[in-house]
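The structure under discussion is supplied below as structure tokens; questions concerning it will follow.
Of the protein chains in this complex, all but one are displayed in their positions.
Should a chain be cited, it is by its letter among A, B and C, assigned in written order, with residues numbered from 1 in that chain.
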Amino acid sequence: MSAAKNRHNTEDYLQMYRQMVRIRAFEDSANQLYLSARMPGLTHMYSGQEAVAVGICEALTDEDRITSTHRGHGHCVAKGADFKAMFCELLGKAEGYCRGKGGSMHIADQSHGNLGANAIVGGSMGIATGAALSAKRLGREFVTVCFFGDGATAQGLWYEVMNMAALWQLPVIYACENNGYSEYTRTEEIAAGSLIARAQAFGIEAFQVDGQDVLAVNELTQQLVGRCRTGEGPFFIELDTYRYHGHHVGDINRDYYRSRDEEAEWKKVRDPITNFGKWLIDQKIMSADELVAIDEEITSDAQAAVQYALDAPYPDGNEVDMHVFSGVDHALEYPGGAHR
Amino acid sequence: MSAAKNRHNTEDYLQMYRQMVRIRAFEDSANQLYLSARMPGLTHMYSGQEAVAVGICEALTDEDRITSTHRGHGHCVAKGADFKAMFCELLGKAEGYCRGKGGSMHIADQSHGNLGANAIVGGSMGIATGAALSAKRLGREFVTVCFFGDGATAQGLWYEVMNMAALWQLPVIYACENNGYSEYTRTEEIAAGSLIARAQAFGIEAFQVDGQDVLAVNELTQQLVGRCRTGEGPFFIELDTYRYHGHHVGDINRDYYRSRDEEAEWKKVRDPITNFGKWLIDQKIMSADELVAIDEEITSDAQAAVQYALDAPYPDGNEVDMHVFSGVDHALEYPGGAHR
Amino acid sequence: MTREITLSKAVNEAIAEEMRRDASVILLGEDVAEAGTPFKVLSGLVEEFGTDRIIDTPISEPGFMGIAVGAAMTGLRPVVDLMFGDFLYLVMDQLCNQAAKTHYMSGGKLTAPLVLRTNMGATRRSAAQHSQSLQALVAHIPGLKVAMPSSAYEAKGLLKTAIRDDNPVVIFEDKLMYQDKAPVPEEEYLIPFGKAHIKREGRDVTLVATSSMVQVAEEAAEALAGDGISAEVIDPRTIVPLDEQTILNSVRKTSRAIVIDEGHQSYGVTAEIAARIGEKAFYHLDAPVIRMGAMDVPVPFSPALEDLTVPNAAGVAENARRICRGELIHAA
Partner (left out) sequence: MTREITLSKAVNEAIAEEMRRDASVILLGEDVAEAGTPFKVLSGLVEEFGTDRIIDTPISEPGFMGIAVGAAMTGLRPVVDLMFGDFLYLVMDQLCNQAAKTHYMSGGKLTAPLVLRTNMGATRRSAAQHSQSLQALVAHIPGLKVAMPSSAYEAKGLLKTAIRDDNPVVIFEDKLMYQDKAPVPEEEYLIPFGKAHIKREGRDVTLVATSSMVQVAEEAAEALAGDGISAEVIDPRTIVPLDEQTILNSVRKTSRAIVIDEGHQSYGVTAEIAARIGEKAFYHLDAPVIRMGAMDVPVPFSPALEDLTVPNAAGVAENARRICRGELIHAA
């Protein structure tokens, strides 16, 4: 990492550190909830990829939009979401961001510009591009970042929307988090040629960056966001990163597709939080003790939020047919009636 | 065009000339049928693009497969189809290649390896790639050529199947007939970046060739087909060409999207048949009279086939529910019964 | 003041009026601008609203459908022009997994106010991939509203309502009716969703018909009148929401019903309407509810075959006569 720019960035650095730690703490708690059988369904951990979400989202305002993925908790936290409403959502509680209707794979936080996680791989590429079209047509300055994984580059939708984004010069940044795997398959086995070249073929300026280096990610994103605001765009970024857990929380025995050594190596050498922490200390921005204090505070925040969510009520049964249509209180005549 | 290779290619040259003239004659007749209101529906003329279909198909055997498009008569003729069965199909007659069930946009000729025209733009890209998978898995040597237009490059499906074809090294050639327009829109307005680069980004060897030069097209295709047979592939070819008629036979007033001058210029300077005819004469392979004789013979063949098709019977009404399922004679209990 | 205009013109007016009223309305699709679509339905709009609002897209149906969803979620009200209803298959993911579920999955926080305009209808000699009537597919998906205008009047009024609706709406125009004229008021009007229209009152048999089939039903009713059979013709106008009440009231009066729709019969629109009548007007029915959908075959190109596949007035009238005579059509 490069040297600290100047002291007045301290707040920004700290914010990035805090946000990365918050994501890690959120995921550790979510994983515990799963392991202790208190969370319904499965979920996909973002741990290891924190510098991507944070480096990017710290270059954005609340007005700026993101679209997220099945591995979306990191994006959600980074874009400003609150722990309590997130855990409530993961547990299907009424106070969740989506009143429990979305769950982990559909968590959205409209107030901070998160248009939602998406359980269809690549499913949000059109949505992000459409948001950028809104910005342009409505003469608003917001920029949209479309997060997706390396596996999602196999969806034809991406090429369709890149083409239109390029033709129409839309303020959208396609951010591909290349964590080396899609589910249980190595990226090399499912992606021919070069990802960067695929974007470039549409005349899109493309970049590759170390996704474990929050400052590098943030700096590049700031530049590109700035250029988007002045009418340039779209852009493509490939971010090299790594997920620490299995594909989802239930993917425990994974030796058949990747080695424990590989995992250990990334954690040891390229952990985005550890490395950034060290850098903050090296640069004398923070002391080791101060960082530990931050970590502990966030951990206890997460624990409190988990407890809050565990105690929170489920939505009432009569919500089941609410929100099917905007403007219609209840979509069904007899939701709990003769038909069940 | 380059000089004739040697005299024993005469047969090949003649065959190419004849096939191009046959396509032109077929289309002229089809257009007449439309203009005289004797053809049901609309159809898309291939005139102007003959060197593409012929240059490519003359490098193929009957075992090799092609997939075709809404503008498919040229591919069908070039791959060996018979005029009578084709006109019968266009008129919805029982002796048509598809017993009148397919019509112009679905004409298929299984016996010569034409897997069919397709009315979904880009819709046959998967089919062609799948045929190549068959060749590879079944250890057969056939090569598949996937014809499509410049407009079809906007379909995401192409990128999906290119990726798999590249990963699995399939013997398929993607042949993009860039005639400068998709319907009423110029290619520049709907295609960002470079088509060649899009294929290359998947690690696919890509070529650009003058689609009005039948020899150039044929030579390149022969090379690539040969390489496919020895286990190489996929390949991509962009062929620059031009359609003489409107998008379909009904697209008469088209000044708003392209000028008569542009059309006249292509016809005058770059007509594939005229130019190849001149070359045959220059190279002393054929005399002008001989060529005229060929033209006339083919024209009268076409006329005879049209008359045959006009006189041919429609399929019997009870065929309506045949061929819904293979192995089921009639799919419906009461096709003409109580329900109509 | 009412004049006669074509369905094509009615659609054009609806879009123009809504675009004038609301700057957030945009339209996108293939060849919609200068070309005004292959059916020329949108001619003149780009001249008034410019290419910023009438947007030509590449041939990327999934892509521009997805873009419309995102645009709808962030302040625009996109009208998507899908050139043929048969291309619905290509946009199903963005329409059904994304647009339809956004409001629900977000617990009511996000909306996707967009309109997907497309068409339906066979007998145009366009063969199996350009002739389908796929309304049943989208009607099955919660979160989508589905309108099926039966004339220029409905085409205009329903489309304007659709554009103002905060939900994704799919509207099917019959491509064979674009040149058909009907009386349409000069003054602005909207047609509410979920209110069926009783096209013709009758006592003996109810004909529930959608889109193109409304004409067929009216023709049949006319023929039946000559035989002394009084048929009531009901046009649901929207199949989601479906105005069950008007249909049931009619059947309770007539005791007999035929349901007619141009989609394939099996697992299609006629099944839903017939099943609801069978369930909720059971004790009023004097005869089985007859369904007349398109044949369960891909649409054949040959005119000799294609015309057999869709319901026609003679067939409707014949079925009506049989049930009115008390013939046990399926008693075997």
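Quick note on the criterion: contacts are C-beta pairs under 8 Å (C-beta built on N, C-alpha and C of every residue); 3 or more make two chains touch, one makes a residue touch a chain.
A quick note: this is a predicted structure, and the numbers were derived from the prediction, not measured.
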| item | value |
| --- | --- |
| Chains on display which the left-out chain touches in the complete complex | A, B, C |
| Full-complex contact with the absent chain, from B:2, B:253 or B:326 | B:326 |
| Chain not shown: contacting residue from A:185, A:208, A:283 or A:303 | A:185 |
| Given A:14, A:120, A:216 or A:281, the one touching the chain that is not displayed | A:120 |
| Contact footprint on chain B, counting only the chain that is left out | 65, 67, 96-102, 106, 108, 110, 115-116, 118, 120, 123-135, 137-138, 140, 144, 156-157, 160-161, 163-164, 167-168, 322-327, 331 |
| Residues in chain C touching the chain absent from view | 86-90, 92-93, 95-97, 100-101, 104-105, 127-129, 136-137, 139-143, 239-240, 242, 263-264, 266-272, 274-275, 277-280, 282-283, 285, 287-291, 295-298, 300, 328-331 |
| Those residues of chain A which, in the complete complex, touch the missing chain | 40-42, 92-93, 96, 98-106, 118-123, 151-152, 154-156, 182-185, 189-191, 256-257, 314-315, 317, 319-321, 324, 331-332, 335-336, 338-340 |
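Keep in mind that, in the parts below, only the chains that are shown with their structure count from here on.
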| item | value |
| --- | --- |
| Between chain A and chain C, centroid-to-centroid distance (C-alpha), Å | 40 |
| Chain B residues counted as touching two or more neighbouring chains | 154-156, 189-191 |
| Multi-chain contact sites of chain C, meaning residues that touch two or more partners | 57-58, 60, 62-63 |
